[in-house]
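Everything on this sheet refers to the single structure shown next.
Not every chain of the complex is shown here; the ones you see sit where they belong.
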């Protein structure tokens, strides 16, 4: 298995995405590309204790991704 | 769907764009390219509690984008 194949298996599943600079997101993975650009639905932004829901679809820039976890 | 197609669907709609370094912008997405360079109209810059309206069109450099949300 190559690392990016994990993203294929994670489509339509809930993921946790940690971004550079202290942001992280939870949501359902709707799409990805080879740069690790991601689209989440039902996204919640988590900064420390603060959770902010984002309506619609959120695009996360691959360059900012640190790790992706179920 | 590929992640950047979300931008095509977001044209002429309001988006929230988080940039590296603590800046974020709200505005109407007028244009984008594959580097995630973006143009917003009716842009408001948000730094903490402070909201600064920007007249005309604002160009955000793709390299600085962390995430884009409705």
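Each chain gets a letter, A and B, in the order it is written, and its residues are counted from 1.
Heads up, the rule we're going with is that a contact is a pair of C-beta atoms (placed from the backbone, for glycine too) under 8 Å apart; a residue touches a chain by one contact, two chains touch by 3 or more.
All values derive from a computational prediction rather than experimental measurement.
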Let me spell it out: one sequence, repeated, and 2 copies placed. What is the copy number of the whole complex?
7
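By our rule, only the chains that are shown with their structure count from here on.
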With chain centres defined as C-alpha means, what is the inter-centre distance between chain A and chain B in Å?
18
Touching residues of chain A toward chain B in the complex: what are they?
19-21, 23, 25, 30-33, 37-39, 43, 54-61, 63-64
Chain B to chain A touching residues, read off their complex:
1-7, 16, 18, 20, 36, 62-63, 65-70
